[in-house]
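Would you mind keeping the following structure in view while I ask a few things?
What you see is the complex with one protein chain gone and the rest in place.
Entry: subunit A
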Amino acid sequence: MSEKIEKMIRSTRDLPSTHLLGTGTPMCAGCGGLEALNGIYDILGEKTVFVNAAGCMTLLSVYPFTPFRGSWLYTAMASAPAGAQGIRDALDILLEQKRITTDDDLEVVVLTGDGAAYGMGLSATSGAMERNLDFIYVCYDNEGYGNTGQQYSGATPHAAKTATSRGFAGFRGYKKDLFSIWAAHNPAYVATVIGAEPLDLAKKIEKLRGMKGPRMIIALSPCPTGWDFDPRETVHIGQLALKSGIWPLKEYIDGKVTHTKVPRKRVPVEDYLSLQGRFRHLFEPTRNEKLLDEIQARVDSYWEKIEQDEAEK
């Protein structure tokens, strides 16, 4: 695999044609999080150790089965970055004592859902970034506590129906801006990705492989089960998240945020919303114009600001 990775990924044809992650996992058919993880793992490679906070993806490794080619540690929801610190320290000690060679060294990768990343585990993550821990954090963001039946989390978008926001207007809160919260810690790298854009995803993972320090990834993960849509729509919905501008693809390096794909002609955000059962109440039995306008206005104002900033440059 490694020779393949040495080659820079410039076009879709450079994407790996064989996959490293084992098939046969218990994720739902059409899981957008698994799709992103496949793309990420292909580039990170097998010299990795995964630290997994409780969530859907903890089920990836259920003894005696694992899709990974290296080790895996299961932690409580709030403490995956602390687990990563322990593993990094252990590896560093082994290296220092020459009990392993640099060739045997592993990249420590935290893998959690948004419930852990945006909420329960945020304090441990903040601490890890503060200590400049050399690790990678992958948050697959299915915008709710998926494994326990899609209760709302700090990542749930405004108006979405979840198991704990069932009223006529759905979730009253707003999706936290975790990208900015993480970036405010000034880590080595922060990026948003999505499985529906495999080239952008691969380039970003390739870039962070060459870095040290905290490298943070948020992958929007269309979730047929929690968002209530036909599994075949996973990629289509991901593409609409980009085209509508509701999920901006961007990265943060050295204090600067760059958008890696700017949707020049944005499609109405309702094209994205209307395919998902969790937003059905915005369209049936009558259209909730006020809420739809509000959601569209928030997306518009985000991009207006980006375009303004760009023009000023």
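Here is the rule we use: contacts are C-beta pairs under 8 Å (C-beta built on N, C-alpha and C of every residue); 3 or more make two chains touch, one makes a residue touch a chain; residues count from 1.
Here is the rule we use: contacts and distances are computed from a predicted model.
Chemist: According to its UniProt entry, is the unseen chain "Pyruvate ferredoxin oxidoreductase, gamma (Delta) subunit", "Acyl-CoA dehydrogenase", "Transport permease protein" or "Phosphate ABC transporter ATP-binding protein"?
Modeler: "Pyruvate ferredoxin oxidoreductase, gamma (Delta) subunit"
Chemist: Using the touch definition up top, pick the residue from A:Gly39, A:Pro214 or A:Pro248 that touches the left-out chain.
Modeler: In the full complex, the listed residue that touches the missing chain is A:Gly39.
Chemist: Which residue, A:Met77, A:Leu178 or A:Ala196, contacts the hidden chain when the whole complex is considered?
Modeler: Checking the options A:Met77, A:Leu178 or A:Ala196, the one contacting the hidden chain is A:Ala196.
Chemist: Which subunit A residues would touch the chain omitted from the figure, given the whole complex?
Modeler: Touching the chain left out of view, subunit A contributes residues 12-13, 15, 17-32, 34-35, 38-39, 46, 59-70, 166, 195-196, 198, 224-225, 230-236, 284-285.
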